[in-house]
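Read the structure below first, then the notes.
Only one protein chain is missing from this complex, and each of the others stays in its spot.
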Amino acid sequence: MSGQSTPLRLFWAEFRENKVAVFALVVVVLMILLALFASVVSPQNPYDLANLSLMDSRRPPGFVGSGGYTHILGTDPQGRDLLSAIFYGLRISIQIGLAAGFVSLTIGTTLGILAAYVGGRIEALIMRLVDLQLSFPAILLALVIVALLGQGKAQLIGALVAAQYAYFARTAYGAAKAERGKDYIEAAVATPLSARLVVLRHLLPNCTPPLIVVATVQIANSISLEATLSFLGLGLPVTEPSLGMLISNGFPYMMSGRYWISVYPGVALIILIVAINIVGDQVRDQFNPRLRR
Amino acid sequence: MSAPVLSVRDLRTHFFTRAGVVKAVDGVSFDLAPGEIMGLVGESGSGKTVTGFSLLGLVDEPGRIVEGSIKLNGTELTTLSDVELRARRGRDISMIFQDPIATLNPMLTIGQQMKLAIDAHERLGKRAADARATELLTQVGIPSAAARLRAYPHEFSGGMRQRVAIAIALLHRPAVIVADEPTTALDVSIQAQILYQMRDLAAETGTALIWISHDLAVVSSLASKLAVMYAGRIVEQGPTATLLRDPRHPYTAGLLASLPAMAPPGAPLAQIPGTTPSLLSLPPGCPFAPRCDRATAECAAEPEITFRGDRGWRCFHPVGQAEEVTA
Partner (left out) sequence: MSAFLSIDNVSRLFGPNLTTGEKIAAKLGAKVETRSVRAVSDVSLTVARGETLGLVGESGCGKSTLGRLIAGILPPTAGTVMIDGAPVMENGAKVTTRVQTVFQDPFASLDPRMKVGDTVSEGPIAHGLTNKVKTKAYVAEWFERVGLDPVWVDRYPHQFSGGQRQRIAIARALAMQPDVLICDEPVASLDVSIQAQIINLFLELTRDLGLTTIFISHDLSVVQHVSDRVAVMYLGRIVELGPVAEVFGKPAHPYTDALFGSVPKLVLDADELVHFDTIEGEVPSPLSPPSGCYYHPRCPLATQACSDQQPLMQPVTERREVACHHFEEQIAKGLDKAV
């Protein structure tokens, strides 16, 4: 019985045992750092049109361009250095993924816990709406909303949130419903504590484990959904390409041997999503009491 | 006394967990005669359930029997292969669990489950199997048993389900049944009915019974002999009546003294101080020493079990020595 064994420490001790998950976590952190410091680590600012030269467009990896440095991964049709474009693209993808993830988490959790705690008609109304929405494919919903709202970062995040909050609401509802029946909630209600205190201090903290799991998976999903929308040309403006748009930009040249324009951003996207999912899987396994030793 | 049907010597079952080696069973020896009922008493974590599981070869990873011998009708069980063990489990030795809901398959009728249990060891036609099942269900006190064969577990009450589990355990007339707190989840009126029946069944069928329980009162009215476990060891064993009337180990004595019936109403109960030790960090020597008011420097070494006639205890300073001298 050591005073140091907080739940978080125990959690990390167990996480550390899965070497693959630790590696994936390192990859995720590394990619987030690359995205954060994109302007420092990139050889070129791909958004500054003054830097771009059409002379350098669609050059293969290893080409030394007019800037005087080597384009390690080649250049895209606008003459951007692909490596720099990937770093900047990562930044946008992660930004949008995180923003959409957290907004969905907040809205979904609020609705789910409200439904579970209040019950009655409010519960029925919220959960039927959530069920209805879960019966549509997320991509379809996002497409319709982007088509209605137009292009732009905020609009895109809005579309992703609308497509994803329902997953959080379902999860939060299920967890809160299960926790609500437990003695410690009854003890808090019996004190009596106000509903606000019961929900914020007891119910919400105990619903977090499944929400964290869904959040990691949904952030990965947001990123891939954003990439899909951008690929379809419904994402962000062409001047600030995300990973999806980089892939889309290179797509017409795939068959003409200029594979790198699509492939390298694609690889970056896959690494990011797979790494997040491996971390998410490990977190889920650790929270699942049935898989515990 | 006839030759023992089950003979356990120095059984040790350890669990090799990430946090360390948990010595769940660490020195258990006893004999069981045909038709005899032995109460295995202990608190949670005392190793009584793991002892039961060890007898049936049901200890799962990361646990295993590291030492000792279990002889059932003269056959050593600890060295048998899984296949050989499976052939004996249910036929020669069977188990009844605390929670009958978890042991019965909700998707099969009682009749189907009993047929499966019969098929595991014997070839019987449908009609013969039904007849056997009906006979046993009647024996354990299930009314209109033949009709109830077609019922599903959820159609039975908790007490009736436990009776079905007992009937299944009895199907092959095993030599030994290990019952792990089978009445703990039941109401007292149902518990009394089942205890009463088990006593008669053991006498009728000659099946020996190991009754695992935390409740001294339950085993005192059922078992002819007792083994008291603490921290993986049997600390005291002997015939029920003399053991309870005249306990030797300070733990047994403390448990008995702490029962509410032992003090006048409203008066403070005699209590054993401290908490049950974690098996991961057992004190060296006698594991009960830190809670024991008779402990001395000598107790820093682990006491061996001392036998006097049919009584045995694991203590350097047993209670009630004076009486023994006069007797």
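By written order: A and B. Residues from 1 in each chain.
Following the convention adopted for this analysis, a contact is a pair of C-beta atoms (placed from the backbone, for glycine too) under 8 Å apart; a residue touches a chain by one contact, two chains touch by 3 or more.
A quick note: this is a predicted structure, and the numbers were derived from the prediction, not measured.
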Absent-chain contact - pick from A:18, A:57, A:70 or A:206: A:206
Selected residue (touches chain absent from view) among A:17, A:131 or A:186: A:186
Full-complex contact with the absent chain, from B:218, B:234 or B:299: B:218
Interface residues of chain B (partner: the chain not displayed): 43-44, 157, 159-160, 187-193, 195-196, 199, 214-218, 220-222, 224, 240-241, 244-245, 251, 254-256, 258-261, 263, 265-266, 268-273, 275-276, 291
For chain A, residues in touch with the removed chain: 1, 3, 5-7, 182-184, 186-194, 197, 201-202, 205-206
